[in-house]
Structure formats: C-alpha cells, structure tokens
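Note sheet for the following structure.
Note that one protein chain of the assembly has been removed; the remaining protein chains are unaltered in position.
Take a look at subunit A:
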Amino acid sequence: MKYALQFLLALVCLGVNDSLAESLLLKGAKVVTASEAGIYEQADILIEAGRISGVGQALTPPTGARVIDVSGKVIAPGFFNADTQLGIAEIGAIESTVDSTTENPRITASLRVADAINTSSTLIPYNRILGLTHTLVQPVSGKGLFAGTAAVINLGRQGQIIETQDAAMVAYLGETGQALAGGSRAAAMALLREAIEDTRDYASNREQFTRGERRPYTLSRHDLEALVPVVAGELPLIVHVHRAADITRVLQLGRDYQLQLILAGVEEGWRVADQIAAQQVPVIIDPIVNLPLAYETLGARLDNAKLLHAAGVTLLFTGMSWQNTHNAFLVRQSAGNAVANGLPYEAAIAALSANPARVFGIDGYGELKAGARATLVVWSSDPLEVTSVVEKVLIDGDDIPLVSRATRLRDRYYRRLQAIQSSGS
C-alpha cells in the first residue's frame, strides 16, 4: 500500500538530512512560478545546494543528480499564510501552551512573538506536509492597542525557522480596539495618535528621557523602543480593521504620520478599494469570509478578493476561517474559493507566495526561478483544488519526510483496523 511505503521511507529519512547537498531534477511538471514567467504547462526544475538553478524545458541534470519524473503533477512555491499563531499556540484551550497574547498591561508593542516560538510544535510538521512552508506569526491583542511584533518563519526542520523576528508591528482597531480603549473607536484613535507622538518625542529625546527630564509617556520605554521603527516608517504596521469607515480613518492616520501600513481583516475593503489601492497599502484577508458575524463586517462578501484585486490592491491571504493556525495550510482552500468567486488564478497564487515575500522582504522565497531558494511543493494536481494532495515538499532544498503526529496516529490505527478486518473475515 502506498501509505505503508511512505511510512518506511519516512523512517529511513528521519534524522538523515543529506538531501541539501544533492542535486535534484524535477522533470516535466506543470510549474506555477508566481513570477513574471507565469505558468509553464510543462517544465523541469533543477535544484542544486538548496537553490533553484534553472526552470525551463529539457534541462540537463549534472552528473550524479537525482532525477524524478513528476509529469502530470503541479509544482508551486510553498504557500504562505499571513496571519497565524504557528509555534505560539499548541492547544487552544491550554493556556500554558499559548503565547500569542498577554494580560500584562505593561507589555504591548514590546511583545516579540519570536521569543516564544516553539520550533518543536506539532503544528509545524503537520502543516508543512500539507503544503505550507512559510507564515507570518502574529501576536493577538492583549491589553493595549499594540499586540507586539510579528515574525516570519519557515516550516523547515533546520532549527533556524525564524526568518525575520520583527517583520511588522501589529495593532488592533475596530471593535477590539474600541473595547481596549474603553468603549469608543474615537478613544482608540486618540490612544494611537498619542502613542505615535510619544514615540516620536522619545526617539528624539532619549538622553533627556533617561535623565528623567522628559514628560511621562503613556507607554513603557520598551514599548516606545519597539515603536520607533514604526513611526520612522521603516517597520510595517499591521492594523486589524474591518468596516469601511474605520478603514478610511486608518488610511488617513497612515498619511498623517507617514506610516507603512498593512491592513488585516478588511471584510469591507471592497467598499473603499480605490482608497486602499491609491495609498498602495497591502491587505491580509481571508477571502472565504462572507457573513455579517459582527456589525463591523456587515459588508463581508465572497468577491472581496476579486474586487480589491481589480482595484489594484496587493493581496495576502490567511484562513481558513478560525482554523488559521492548526490548519494554517487551509489558506489554499480560502484562495481556491477566491478564484471560484472571480479572482484571477495567478493573483491567488501570488497572494499565497510572491506577495508576502515582497511585502515582508523574504529573500529568495516566493517565486520559482533561477537563483531562488528551493522551497516548493509537488502537488498531485491544481494546488488550489481541495482534492489535490501533496506529494513532495522541499524547504530550502530539504526533502521533508511526509510524517507528522497525525500520520503516525493514522498509521497505528489503520493497522489495527486492518488486523480486525482480516481476522473477522
């Protein structure tokens, strides 16, 4: 049986990590490059020393290269989910395993999720063998409008999975911000302006502050330090915001303070898509969201992605729905539904790969082209199709065994069920 073979191969491969050094030629797949080259109906990919050295027709493998015929398959970049708690949440209801947020009001912007990421989390192998190779790990709102800094990680097994420890600052407005600020969206905006202006003042007067010669600030010194690159326009500020009117006000704030904004949530983005596009602000959305689950998402609709893209907004995807962490890989199902509702196919692929790579500056990831990192997935068929399955995952050239805690459980019980059936018959 196919699964049994995979299991044996996995045992052989576990702990043996020599696939990095070898050269590998993947022959004859359809290649979805997420680059300017678009989609090759049939092409080869040559991989050497963990990088792609060529994508094209009839490539010649170097001597000693492993050659795998993948004709009929589809190769795409490993996918990216732009809003997860991978590595900082093991079991949702067990607080001791969840580090995504703090109840401590002293720690807001200075919470750095990279400090808490568990590289041994079972969620990482589970999701990578289902086609997810990168994610933005975001903190969740605690006691302040700023939740802390998000990190970009890869889902590899090299130990060094954190790629950018401070990839963006995360803030919450909308209903969450309203509650945090004491019951008014206007109070949340006032707090945000105050924090920005305090940070500016602090940044230009650090020495006086240290000598105690500066007025008190609303945030701690560490929170202010974390915000300095944000107010300098160097670190993106992800703002979770939902309804159209709130989006407009956040965009205004971004212009007033020259912030490098990214919007998250954005269910009513389609109503103000032109404004978002004009300011060149990327958005992180789950395109499957279409219900008025809150009064701030009354305008949620399935063609939000299509309408935002048509207006020229850069899309990044998360999902699917609230299982965006344990099943972070399902972001591809959300993307498939975006395509089913009018988003061009390659725009959906870019939202899962090239766009987040560009927005967060992930060197060498996101496009399949010569020189890029060999982080890719071989799919049985269209990677956005729900029936497609993963056949091979490479992360920086590392050929990942398709094993996780869940596959181990499956195999254990399948063997038992088979034994029962054969003894019963």
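To be clear about the criterion, a residue touches a chain if its C-beta (ideal position, glycine included) is under 8 Å from a C-beta of that chain, and two chains touch if they have at least 3 such contacts; residues count from 1.
The rule we apply is simple: contacts and distances are computed from a predicted model.
Colleague: Name the chain not shown, per its UniProt record: "ABC transporter permease", "ABC transmembrane type-1 domain-containing protein", "Amidohydrolase" or "Porin"?
Modeller: Missing chain, per its UniProt entry: "Amidohydrolase".
Colleague: Just name the one of A:A49, A:I91, A:A179 or A:A370 that touches the chain not displayed here.
Modeller: Per the contact definition at the top, the residue touching the missing chain is A:I91.
Colleague: Which one touches the absent chain: A:T63, A:S120 or A:T387?
Modeller: Here the residue in touch with the unshown chain is A:T387.
Colleague: Of the residues listed, A:A49, A:A186, A:A278 or A:L293, which one is in contact with the missing chain?
Modeller: Final answer for the missing-chain contact: A:L293.
Colleague: Looking beyond the chains shown, say which of A:K73, A:H240, A:H326 or A:R373 touches the absent one.
Modeller: A:H326
Colleague: Provide the residue numbers of subunit A that touch the chain removed from this figure.
Modeller: Against the missing chain, subunit A presents residues 1-3, 90-94, 123, 271, 288-295, 298-299, 301, 320-321, 323, 325-327, 330, 333, 336-337, 339-340, 384-389, 406-407, 409-410, 413-414, 417, 420-421.
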